[in-house]
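Provided herewith is a single structure, encoded as structure tokens, for subsequent inquiry.
What you see is the complex with one protein chain gone and the rest in place.
To keep things simple, chains are lettered A, B and C as they appear, and every chain counts its residues starting from 1.
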Amino acid sequence: MAKNTFGIIGGDERQIYLARSMQEDGYEVSVCCLENARNTMGLRQTGMHSLVERCNVIILPLPATRDGCYLNTPLSNLEVRLDGDFARLFLNSRVFGGMLPRLTATSDLWRGIDSRDYYSREELVTGNAYLTAEGAIGLAVQEYEGGLGGSQCLVTGYGRIGKALCGMLKGMGARVSCSARRASDLTSIRATGCRALSYSELVNSFDIIFNTVPARVLDAQILESQRTDTLIIELASAPGGIDLETAGSLGLRVLAAPSLPGRMSPKASGELIKETVYNMLNEDRKEMV
Amino acid sequence: MAKNTFGIIGGDERQIYLARSMQEDGYEVSVCCLENARNTMGLRQTGMHSLVERCNVIILPLPATRDGCYLNTPLSNLEVRLDGDFARLFLNSRVFGGMLPRLTATSDLWRGIDSRDYYSREELVTGNAYLTAEGAIGLAVQEYEGGLGGSQCLVTGYGRIGKALCGMLKGMGARVSCSARRASDLTSIRATGCRALSYSELVNSFDIIFNTVPARVLDAQILESQRTDTLIIELASAPGGIDLETAGSLGLRVLAAPSLPGRMSPKASGELIKETVYNMLNEDRKEMV
Amino acid sequence: MAKNTFGIIGGDERQIYLARSMQEDGYEVSVCCLENARNTMGLRQTGMHSLVERCNVIILPLPATRDGCYLNTPLSNLEVRLDGDFARLFLNSRVFGGMLPRLTATSDLWRGIDSRDYYSREELVTGNAYLTAEGAIGLAVQEYEGGLGGSQCLVTGYGRIGKALCGMLKGMGARVSCSARRASDLTSIRATGCRALSYSELVNSFDIIFNTVPARVLDAQILESQRTDTLIIELASAPGGIDLETAGSLGLRVLAAPSLPGRMSPKASGELIKETVYNMLNEDRKEMV
Partner (left out) sequence: MAKNTFGIIGGDERQIYLARSMQEDGYEVSVCCLENARNTMGLRQTGMHSLVERCNVIILPLPATRDGCYLNTPLSNLEVRLDGDFARLFLNSRVFGGMLPRLTATSDLWRGIDSRDYYSREELVTGNAYLTAEGAIGLAVQEYEGGLGGSQCLVTGYGRIGKALCGMLKGMGARVSCSARRASDLTSIRATGCRALSYSELVNSFDIIFNTVPARVLDAQILESQRTDTLIIELASAPGGIDLETAGSLGLRVLAAPSLPGRMSPKASGELIKETVYNMLNEDRKEMV
């Protein structure tokens, strides 16, 4: 079976690291819509049509599209409209991308295209959770004027990011409280030395609050119990979990922190995508036998 | 006994937090040479002579002077020459400052002045070590393109900063190696789950190197074993522990990171100085009885 | 609605703590088949028939039966045969027990009885995992002649017990390796500072091996790579994951460690069951409205 050739289109710096890493593994790689990246040396940059001819496996960004109209191309001057013409390019490709539904909704043609969402993969979401957590801590160290060690931190939510955050914050010497709904999560929070809180017990003053819940959990009452120098970091996807209006009127600092893996650890997050795509390709291969 | 009045002169943002914190404790506070600070609202700014008249306890910066010629006043347009005229101001004051010898060398008059170095205090140096360590980690998360979790980190030195760093890096999921000379330090490093190395065992590739040793320990041979994307963070005082010439010729990134407590945690480091000064004043009071 | 009355039948010391704890919460409690417990003071001991008349909620042991023939009653001289006569006692009761299928298979009458398996509950299994992990560490400290800090530990499996063990062993200063199959588990193991191994990479010498996999993963080849003083602790359910014959012929120490929660933390594990039963009763109540 011929070796795969990879075409990487659009996205942020992690796509560059992804490209280089695959090249170092011995694969032929082309990139497109990344001409404004910090460093493209040694990478074959090519136009879209040329890329889909050369490469049988296409890797789109994470997310593939932010607005459902254009491909996510922050490092390119090109605007790539998502329509039938775009979809048609990939009729003979194997396409991988992150959070694909928004993209595949743009044309019926996607129904006939071999497209796979790497963000549905446990190993990627897990790896990204750890990178998000450490990025949030890096942000907190920088932006919080007190010390992280010994500070009273609240983490809302005990999903992948919440779990990772609780562990790391504890490791940095913070006093960690975590809110969750499930009894088993409260058990784990308690057993690992953190203070387990239900959502009705958050009316308490904290030094730093990390929100990982994509629903309004930090309401006016909770925000009013905070101090003016309490730092709040939003890690959940839009619309987030914070009553921003009240926060604003109380003068509370809220830092939105999306895409921390891409910002803080482009190499690690690029390689996560690479490994995930390799895993997916391997599994397909086994199924074919 | 009348309450102390505090005069805070020069220094960085932590002196502002120090001033406010003392004011919140109910003390009368004046500040001088801090007019360019981010926020001086609510603080009584006054000239030098007026300050020494009003205040019996004077708090100079950390360090009191960087060059031995002028007071350390980064947040002021004033240049304060360190000479007999300056010293004369404090003949009736109790003066606290950080790393004072360089300042007291500027005039014989200091011999007759009640001056105390708060940087000689264990609680301050200890607290600062933790703030330095977490600041270094914040920097690493930001500047290292991989993930900190799972990375191979080397910490040179097992003093206060080295110890704190090893613990926190472990808590962030890094794989920690630490070099030390003393057998008891190597024992502690090993017992806490880190890899203990002697200085002859550093010819090894690491992802991130944190140097805490103020002597040339990272020589050409060790630097040559690193990868181009290895990140090196210098935490020791000048001249540091890294052969910068070789590092430069190898294209290795070296981040100098002085005064992390002041940069990253001005409130925490300001309060550290405050508590230290309070402790010193309390101890004097007990001795007087 | 009348208050529940609880009847606790059989089981180990944790059932005594369960009983006392419910009594302290203000419930009427009777116990049966626990007469040989260390301390039954203050508990109403009664015969089986009397108990089912007094109490509407019955709590059977964990496991309810070890052999599918008799109720699990290690602290009683009574042998309670599991047949139709036994089942008939509970026609009007709400019955809770651990690992119930083996018990309910003993008579068709169980189909008509309100019986619930508390071991199917996430909060119990999770809590028990942490108690098992710390019990295993207590055992290791005692039985391993070296120090746990700095030792090379292998944990096979990254389920609830494996996860908890990795975290705690790291916290005790051990150098932790963990084997898993799923890519996301290997990612988590790596991100938290442990060495991630696949099952083909275990041919390596370790100081202590904790097996949590209920399938033969520690085969002859792996056992042969160990030292004579390597300690192996079996935490998986029968038949476990260790080739005991080879282990024996190699003179390797294998400690079987079943029911650590009950042995080491009877109070904690008893209260886990209590909280789980309360949760289950509460949820039923809400559904009834």
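Here are some notes:
Convention: contacts are C-beta pairs under 8 Å (C-beta built on N, C-alpha and C of every residue); 3 or more make two chains touch, one makes a residue touch a chain.
What you are looking at is a predicted structure, and each value in this text was computed from that prediction instead of being measured.
If you put the hidden chain back, the residue from B:Asn36, B:Asn92, B:Thr126 or B:Ser249 that touches it is B:Thr126.
When you scan B:Asn4, B:Thr40, B:Ser107 or B:Thr187 for touch with the missing chain, the hit is B:Thr187.
Although one chain is not drawn, the whole complex shows that of C:Gly11, C:Pro61, C:Gly97 or C:Gly135 it is C:Gly135 that touches it. Screening B:Ala87, B:Ala164, B:Ala247 or B:Ile273 for touch with the missing chain picks out B:Ala164. Screening A:Arg20, A:Lys170 or A:Arg263 for touch with the missing chain picks out A:Lys170.
Take chain A: the residues that touch the chain left off the picture are 147, 149-150, 170, 172-176, 190-193, 195. For chain C, the residues touching the absent chain in the complete assembly are 17, 130-131, 134-135, 137-138, 140-142, 144-149, 167-168, 170-173, 229, 264-268.
Contact between chain B and the unshown chain involves residues 121-123, 125-127, 130, 164, 167, 182-184, 186-188, 191-192, 272, 275-276, 279.
Definition applied: only the chains that are shown with their structure count from here on.
Of all chains shown, the one whose average CA position lies nearest the global CA mean is A. Our note on geometry: chain B versus chain C, Cα centroid distance of 51 Å, whole angstroms. Multi-chain contact residues of chain B (touching two or more other chains) are listed as 147, 149, 170, 172-173.
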